[in-house]
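For this view, one protein chain was removed and the others were kept in their places.
== chain A ==
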Amino acid sequence: MDAKDILGLPKNSITQEKKSRPQKDSQRKPDGISREVYALTGGFPPLIPAIEASQLKKRPPSDEKITWQWLPFTNSARKDNLHLYHWVRIVNGVPPTGDYSFAKYNKSVDIVKYTDEEYEKYLTDPMWTKEETDQLFELCQSFDLRFIVIADRFPSSRTVEELKDRYYSVARAMLAARAPSPGDISGHPLVKEPYNVSQETERKRALSMVLSQTKQQERKDAEVLAEAKRITESRMVARGAEESELPVPSNAGPESAERAAIPSDTVSPSANVQHPSAAVAPSTITVDNASILASLRMLRVYLRTYALDQMVQAASSSAGLRTIKRVEQTLQELGVNLKPRVPTKAVCAEHLELRREILTLLNLQKQLQYKEAEGSSYRDGSYGDTPGTPKHLSHGGDQDRIFVPDMNFAGERIGKRDQKRKAPGRLSEAPLPAHKRPRKLKAADL
């Protein structure tokens, strides 16, 4: 790097270009299979090569004599001793030994088996007859505990959850009955986490509700969740260890939207450019405020500064980080403490209102800038000479500071504090000249 600096040449850029190109080529060129086929697999070399590309080409070993024979075979996985035939690859006249290669895949679940005595002793249940239980277990055995299938084939109509519940409670009871001591089985998953019918039914119902939600419902839910999250956060800060559980959407679904009683129309996230932003802002502010006030009332005691913080956060939640910084900058320019020195109820209320007004101010300013930009595009199209707008736009830098500090007409106290500063107090006059020019233009044209 130093050598490059000394030479003063951008040496690396050229070599970098050359390096990048060959790298790309090697990535694209697959070996052994055509590019299109390679692309089907995702176009990237696999992490672990499944089949060696080289192996695909050179297969036939010259020293081995391969023939194929039509031979019978049996499957140890079958119980009926069925003899079938298939082609077998014979190497040097020696047929392969061993079981049918797919027999090892015949896995099944170990179903609990009970005798009639055991049934009488441990497994009787008012809701289930022995017949039904036996049927259930037969099906479980044949279908490997695939309860959906079992439920379909079960003679009497029982829900999947009921069947599961019966099976697992029987299994658990048998386990407990057969275990030498309760300690032995305490680690068994059947004992540690028993099947909870009501929970399962509820969970599945909720899932199906979520699945069948319309897009509008989804939107509503998201909004309610955001509100609820904000409330929980403010409550959690107050309560510390205590956690308040809110209705999770999968459990409540559409019910929570009604329960929360927050009009979804006002909390619409879409920012309509046509309407002045001030109209949208107050409605969201009132919603936030109401929730903050409600959460504050939940606390039995709170500090005024804490309440103010919450409200300020809520008010600036709709604004971006830059806007928040600008609000704070404006506050400082006005000579107001970012955190009031005497935070009484009245002072906090005034402070909050001031912040809101500044937010509105910033929004309006932005609006004005947009409109002027629009205006200049109009004029650039239809009029040639537009003295007004470009000069106005060039004042953009000045507009970042709305209030130059040292406002003399804000009171002597502020003036006293800023005596050391050099700039005299005056309100930024930038908007005014442009204010006048368009008027002149109009008059001239008419």
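Convention: a contact is a pair of C-beta atoms (placed from the backbone, for glycine too) under 8 Å apart; a residue touches a chain by one contact, two chains touch by 3 or more; residues count from 1.
The rule is short, and it goes like this: contacts and distances are computed from a predicted model.
Asker: Identify the UniProt protein name of the omitted chain, choosing among "Large ribosomal subunit protein uL14m", "Serine palmitoyltransferase small subunit B", "YEATS domain-containing protein" or "MYND-type domain-containing protein".
Answerer: "YEATS domain-containing protein"
Asker: Considering the whole complex, which of A:Leu136, A:Met311 or A:Ile358 touches the chain not shown?
Answerer: Here the residue in touch with the unshown chain is A:Ile358.
Asker: Which of A:Leu84, A:Ala177, A:Leu303 or A:Leu338 touches the chain that is not shown?
Answerer: Final answer for the missing-chain contact: A:Leu303.
Asker: For chain A, which residues touch the unseen chain?
Answerer: Looking at chain A, the ones touching the missing chain are residues 296-297, 299-305, 307, 330-331, 334-337, 340-347, 350-351, 353-354, 357-358, 360-361, 364-365, 367-368, 371-372, 374-375, 378-379, 381-382, 402-403, 407, 410-411, 413-414, 427, 431, 435, 438, 442.
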